[in-house]
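The complex is shown incomplete by one protein chain, all other protein chains being positioned as in the whole.
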Amino acid sequence: MLKYTTRRLMFAIPTLIVISFVLYVLLDLAPSDPTGNLPLTIPPEVREKIRDQLGVNDPIHVGYLKWMRQFFINEPLHIFEQATGLSIGDSSERVRVVSFTTRSPVVDLILDRLPQTLWVVGLSYVVGILIALPIGVISAYKQYSWFDQIGTFVSMVGFSVPTFFTGLLLIILFSSTLGWLPSIYDTTLRVTDFSSFWQQVKQMIMPVTVLAFYNAAQLSRFMRASVLENLNQDYVRTARAKGMKDRAILVGHILRNSMLPVVTMIALGVPTIFSGAIITEQIFRVNGLGHLLIHAIQNGDIYLIQSLTFIFAVLIVLFNLIADLLYGVLDPRIKYT
Amino acid sequence: MALKGQQAQYQQALLNAQEHPSPWMIVWIALRNHKGALVGAGVFGFITFAVLVGPLFYPYDPAAIDLTVRNQGMSWVHWFGTDNLGRDTLARILSGGRVALSVGFTAMVLSLVLGTAIGLLAGYYKRLDGPLMRFTDFFLALPLLPLLLVIIVFFRDTLSSTFGQNMGIFLLVVVIIGITSWMQIARIVRSETLALKEREFVKAAVSVGTSGRHIVINHILPNILSPIMVSATLGIANAIITESTLSFLGLGFPSDFPTWGRLLFDGSNYIQINVERVIWPGLAISLTVLSINYMGDALRDAIDPRVRNK
Partner (left out) sequence: MRKHIYLIGLFLVTSLLFSCGSPQDSEIATVSSTDRNNTMESTENLESVELNGDSRTLKILYWQAPSILNPYLSSGTKDIESSSLIVEPLARYDSVDGEMVPWLASTIPTMANGGLASDYRSITWNLRTDVIWSDGTSFTAADVVFTWMYCSNEEFGCVSSNAFKDVAQVVAVDTHTVRVEFTKPMYFPYGPFVGSLTPIIQKEQFKDCLGAAAQACTEQNFNPVGTGPFMVEDFKANDVITFIANPNYREEGKPYFQKVIFKGGGEASSAARAVLETGEFDYAWNLQVEPEVLEGMQDTGKGELLTGFGSNVERIMVNQTNNDSSLGREKRSLYLDGTNPHPFLSDLNVRRALSLAIDRSILVEVGYGDTGRPMCNVIPAPSKFVSDNNEECKTQNIEEANRLLDEAGWVRGRDGVRAKDGIRLSMLYQTSTNSVRQDTQALVKEWWSQIGVETELRHIDGAVFFGSDQGSPDTLGKFYADVQMYTNNFEGIDPSEYVESWVCEEVPGPHNDWNASNIPRGCSADFDALVEQLEVTEESQDRIETIKQINDFVVQNYWEIPLIWRARVSAKSVSLKGVKMNGWDSELWNVADWYRE
């Protein structure tokens, strides 16, 4: 197991370097332009000068190597210096990865956004799982019952109606009509006492609901399928024949086995929390990572997109490994060597 | 009770059919007696029929502008109302349905084939597992939007001139959705395959010298149909929605070419003025997905002999 893990981790490094290079090429070829949002009264020659200054017109390999050095050498050194207070070499000359639109270090921007994303998107993921699992299990256990039919209907509607629509519906209902909940997420809010805590809860309700509904819809379908699959396995029949109670079989055998694929799915979904939820964050103006990414894309902010997607790629590779290891733990028949 | 009756019917039908029915015959008979399948097929058949044949009989052109009837509700003249340019909503839904269904299906099939093939290979052949899964990681890590922009820049004009404007864009959209949505299926298929590989019947097949290809196709594939079915139904919904996002970003079909996703998106601003504009496209997408889901469920039940004979 340990050997397997180290081998996988070793293999991950070249994979990630290739990914980062392809990402960069892709971004460099993409037609978006950091001066695209400037007023049209700014003449084209001035725009060209700004692009030159930003380094957009650098050849691909120059830009990529610049990013590599900034991201893999300068940033870690900076973090090290911040943490220890020591200074290595000439730290004032060292250029960190800087975003085009804000001219500020990309890592600071990301750290600024991380808490909101973890809270809102992460919580909705947890809520989604907590809703989906029982619904999936009961739906499968009582296949074609009332509960199952409604569950199927609701989750299919949940999946087929896009979040831009559910979000809008909730805003119109709870903000415009009833006036109960704020439609705009206040990122300056500090939780200090009960009333500000309540304020925070109120502004999280809608985005979390929208996302949880969407996540739960998908996951509950997989859970249901997985339990159904196991319900008819021979071991269930054997257990029944031995006189085990249905409930005991369900909890003791079926659940454990049917959790296998679902657990990997959940683990694989974790990186998407960090990528944020672009549309939902946009609708409720939650300043999470998804919001940052879409802003960067709209403004052709190559280094910011590159850094964000690269971190995302690292998480994907990491959680894929975790999912595989989990799988080995949950199913002793699978051996990793 | 109902289930028992169904079982009896099914047994009867089997007896009536023939002495030794072929396996697919059994599946077909099981499907025919599955209520979910019937309802699903009925609804889906109705939608497909309406979308294909409806425009021939419905008197309005989806692009015809009539400024005298802007933002109308439902009426006998315009069944589903009109939009802010006076275009008939039903006509637009019918014509949008053709696009949505064909995009949804083709993209789903593409991602299903890709995902299943890669998942099976990675799960069954240990040598391929590492490279294929890193390949999957790679696709998962690709940011969708820049990827789309690049693809559009490089291929739109070529495809449009080879296949014509709309067919070119159709291919572009389908391929884009297909190649960006197979990864999850591949992961699931792979993990199921890994588990099945350790099961007794597969081991038995290996020990009697069955070829790898045979095992994968005849023993593993049928046993992982259920997650594949779920992925397929979700895949169609996903494709329809992704298409709407593409159109919204100006990367998909032109604006005078309605699709369900786009109708829903455009209508959402009008939700307080003219609910019809969001209800109908939303319902069309949901009903399609729901009916496909029921058919998928039924197909899985019908294929699995343990469920069938319960």
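For clarity, chains are labelled A and B in written order, and residue numbers in each chain start from 1.
Methods note: a contact is a pair of C-beta atoms (placed from the backbone, for glycine too) under 8 Å apart; a residue touches a chain by one contact, two chains touch by 3 or more.
Just so we're clear, the structure is a prediction, and the values are computed from it rather than from any experiment.
Student: Tell me which of A:35, A:139, A:306 or A:320 is the one touching the absent chain.
Tutor: Reading the full complex, the residue touching the unseen chain is A:35.
Student: Taking the full complex into account, find the residue in B:144, B:221 or B:283 that is in contact with the omitted chain.
Tutor: Of all options in B:144, B:221 or B:283, contact with the hidden chain holds for B:283.
Student: Out of B:118, B:133, B:149 or B:173, which residue would touch the omitted chain in the full complex?
Tutor: Going through B:118, B:133, B:149 or B:173 one by one, B:149 is the residue touching the chain not shown.
Student: If you put the missing chain back, which residues of chain A would it touch?
Tutor: Residues in contact with the chain left out: 29-50, 52-54, 57, 95, 98-105, 109, 112, 144-146, 149, 153, 168, 171-173, 175-180, 182-184, 187-188, 282-283, 285, 287, 291-292, 295, 297-300.
Student: What chain B residues would touch the chain not displayed?
Tutor: Touching the missing chain: residues 1-3, 5-6, 35-36, 39, 63, 65, 67, 70-71, 73-74, 81, 84-85, 149, 153, 157, 161, 165, 248-251, 254-256, 266, 269-276, 279-280, 283, 287.
Assume only the chains that are shown with their structure count from here on.
Student: Go ahead and note the Å separation of the Cα centroids belonging to chain A and chain B.
Tutor: The answer is 24 Å.
Student: Please output the residues of chain A touching chain B within their complex, sorted ascending.
Tutor: Listed in rising order, the residues are 11, 15, 18-19, 22-23, 26-27, 29-32, 144, 152-153, 156-157, 159-162, 164-165, 168-169, 172, 218, 221-222, 225-226, 228-229, 232-233, 260-261, 264-265, 268, 271, 293-294, 297, 305, 309, 312-313, 316-317, 320, 323, 327, 331, 333-334.
Student: What residues of chain B sit close enough to touch chain A in their complex?
Tutor: Of all residues in chain B, those touching chain A are 3, 36, 130, 133-134, 136-138, 140-143, 145-147, 149-150, 153-154, 184, 187-188, 191-192, 194-195, 198, 226-227, 229-230, 233-234, 237-238, 240-241, 244-245, 261, 264-265, 268, 271-272, 278, 282, 285-286, 288-290, 293-294, 300, 304, 306-307, 310.
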